[in-house]
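Sending over a structure as structure tokens; questions will come in a sec.
The complex is shown incomplete by one protein chain, all other protein chains being positioned as in the whole.
What follows is chain A.
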């Protein structure tokens, strides 16, 4: 059978077809709101975007990159909204950044489930001072943590090697009131640092003597909210007289989020996260942020975060209305 088309013509059609398709990608994208920034709040923002899209038919493009990337992009008008895992810096506000808080994220100290003194830790908790001593290498052996508990294993402290707001807040928390440890201090005091939350999680899971910190989404199972896998949270003994019933809320994610919401777990290590824009939010972006600060708050817990307190929420709504 003779072909009535040449290879060249087929290639030509293919080529022009793909060029047309590419052109479609460039110009015909119908995204209304572009969001990028911190990896920490991303899960919540994605959930919000999906829900908002269902209700209002506004399409979103949510990208990562880190808080600094998001802020740079929003200041250069490449995206409409930046997600921030940390408080905006003075320098960034000077450049025109306008940010409103959106939710609270929580970090907790973590150990391996077969830690040499896991029973005592879970029963009695550790005070802030205990944890500071461990993370700054003053206490170097699990046997030295409690006076009356016998164990002889060296403590391995893991930290984060990437600049991370969670780690920074952890340093604020460890230092106690009016004092703090910078991220670099913690980094150089630790035995090793890992790039990202999941790498830390993995490292603890591989080392029975390790201690570190994790976002609670890496401690509790994402779907069930139960303690699964090899890492366990370190209960915080706030008054120094052992773990009372009110301080014992680490069994599952629900209980833990309740405690953060009611202020029983301190800030820091819990911290606010922000949505930011170059000056006032515009059009669809403004509507979306307004929705996040009202109806959106009730979905926050589903993605493992804590909604803003009532007062703080009103303050945020007012800030949004007034603009920069």
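Here is the rule we use: a contact is a pair of C-beta atoms (placed from the backbone, for glycine too) under 8 Å apart; a residue touches a chain by one contact, two chains touch by 3 or more; residues count from 1.
In the analysis below, contacts and distances are computed from a predicted model.
J.: Looking at UniProt, which of "Phosphate transport system permease protein", "D-nopaline dehydrogenase", "Acetolactate synthase small subunit" or "Probable aminomethyltransferase" names the chain we cannot see?
T.: In UniProt, the chain excluded from the picture bears the name "Phosphate transport system permease protein".
J.: Who touches the missing chain here, A:72, A:277 or A:297?
T.: A:72
J.: Can you work out which residue in A:86, A:169, A:232 or A:271 touches the chain that's missing from view?
T.: Touching the chain that is not displayed is residue A:86.
J.: Hey, which of A:34, A:193, A:217 or A:277 is the one touching the hidden chain?
T.: Of these options, the touching residue for the absent chain is A:193.
J.: Out of A:9, A:184 or A:294, which residue would touch the omitted chain in the full complex?
T.: Touches the omitted chain: A:184.
J.: So which of A:53, A:136, A:161 or A:252 would be touching the chain we can't see?
T.: The missing chain is touched by A:161.
J.: Write the list of chain A residues that the hidden chain touches.
T.: 38-39, 65-72, 75, 85-86, 89, 91-92, 95, 97, 154, 156, 158-165, 182-184, 187-188, 190-195, 199, 202, 206-207
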